[in-house]
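Have a look at this one.
All protein chains but one are shown at their positions in the complex.
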Amino acid sequence: MSYPPVMPLETMNARIQRSPFNRWLGLEVVAATSDSVRTQIVWRDEMIGSPDAGSVAGGVLASIMDSTASYAVAAATGQMAVTLDMRIDFLRAAMPGVLYAEGTVIKAGRSIATVDVALQDSSGKIVSSGRVVFFRSSSQ
Amino acid sequence: MSYPPVMPLETMNARIQRSPFNRWLGLEVVAATSDSVRTQIVWRDEMIGSPDAGSVAGGVLASIMDSTASYAVAAATGQMAVTLDMRIDFLRAAMPGVLYAEGTVIKAGRSIATVDVALQDSSGKIVSSGRVVFFRSSSQ
Amino acid sequence: MSYPPVMPLETMNARIQRSPFNRWLGLEVVAATSDSVRTQIVWRDEMIGSPDAGSVAGGVLASIMDSTASYAVAAATGQMAVTLDMRIDFLRAAMPGVLYAEGTVIKAGRSIATVDVALQDSSGKIVSSGRVVFFRSSSQ
Partner (left out) sequence: MSYPPVMPLETMNARIQRSPFNRWLGLEVVAATSDSVRTQIVWRDEMIGSPDAGSVAGGVLASIMDSTASYAVAAATGQMAVTLDMRIDFLRAAMPGVLYAEGTVIKAGRSIATVDVALQDSSGKIVSSGRVVFFRSSSQ
């Protein structure tokens, strides 16, 4: 059973507008529950990494996944947290088009929050998946 | 003892110019040996993640680290490789100014290459450090 | 929809009996499909890590997770593979009793297989969860 997010969707997207890099990414939170968020971005040419393959740079995928995971923590706790570490597996090349990410909180402890994130391209295939661990600094 | 890189520095930087996202980052390889590279980028306002802290987005740091690691593989093998996975620890907030990254190949096997990367800001402190694993696709 | 494992359950358990360390763990594969396995072990006192907390050593949990993941690859491909890297999050202390692990293949590529693993204790709570990446050496 799923509940509404502790931080409302509108608050998340307003906050994204105040982050220069998330604005560059064009990140948007399109859905949220009490333990997950779904985001999307529209692929742009300047996100291409390998000039030969024409695929999105791994760093861009990592950026989307980190931001998506941080808003999953906000959805679960109402507060932003600090990224401690991330581990990402790149499974396939991301093709041009809209990219979708889903972040799911697997544990929101008093000090540490752990989030799984998967990213898919417009073909519906998972192109990267990983985990991001956060320190809930407000709990210090 | 250190030898020259198998891929020359000029070839690396010419290749970076053909990668739209590395060009957006402003990445430059400033030194290379047969098992390591040193890169730098100049911090820009649009790289800021948290609007409150004013620090560089974790995704930007991850991007610099992934690209730096991939050129360390090129330095050791002469060829680009595909990122399989990355794991990054964020140790401190990165302050405005030039960011420096150093990638060191810890093993370049027939199929897999493993690279350690550390990133420091202009204060000289390590702000993030991690490991990137590559698949040497040309060995397939 | 789920299919039978490519390597039969009996073959897996016979193989475990030939591995001294898996025998020490008391590992048993209790269920398998074409992309997952479920294993269990019975907790013993010599598996305790911290003498104060009385909980199972993290290394024992990591061992169960590595072996479980390797049999998930066998279930999906019919062959054993070599562990390239593992990343494990320890979420809670594991209490005495039977421990259950579930490994699910998220991608079995030509050269690389990626497996998610979660481990729960007899209370039903997830105590650790992570990912193990394998090199399918027979594909070389």
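Just so it is clear, A, B and C label the chains in written order, and each chain counts residues from 1 on its own.
We take it that contacts are C-beta pairs under 8 Å (C-beta built on N, C-alpha and C of every residue); 3 or more make two chains touch, one makes a residue touch a chain.
Just so it is clear, the structure is predicted and the values come from calculations on it, not from any experiment.
Contact with the undisplayed chain is limited, among C:M47, C:V73 or C:V115, to C:M47.
Only one residue from C:M80, C:I106 or C:I126 touches the chain missing from this view: C:M80. In the full complex, subunit B touches the hidden chain at residues 87, 89, 91, 106-107, 114, 126, 129, 131, 133. Residues 84-85, 87, 110-112, 133, 135, 140 of subunit A touch the missing chain (whole complex, contact as defined above). Remark: the residues of subunit C touching the chain excluded from display are 15, 18-25, 45-51, 57-60, 62-64, 66-67, 80, 82-90, 130.
Here is the rule we go by: only the chains that are shown with their structure count from here on.
Farthest from subunit C, judged by the mean position of CA atoms in each chain, is B.
Computed centre separation for the pair subunit A/subunit C is 28 angstrom, with centres defined by C-alpha atoms. Distance between subunit B and subunit C, defined via averaged C-alpha coordinates, is recorded as 33 Å. In subunit C, the residues that reach two or more other chains under the touch definition are 87, 133.
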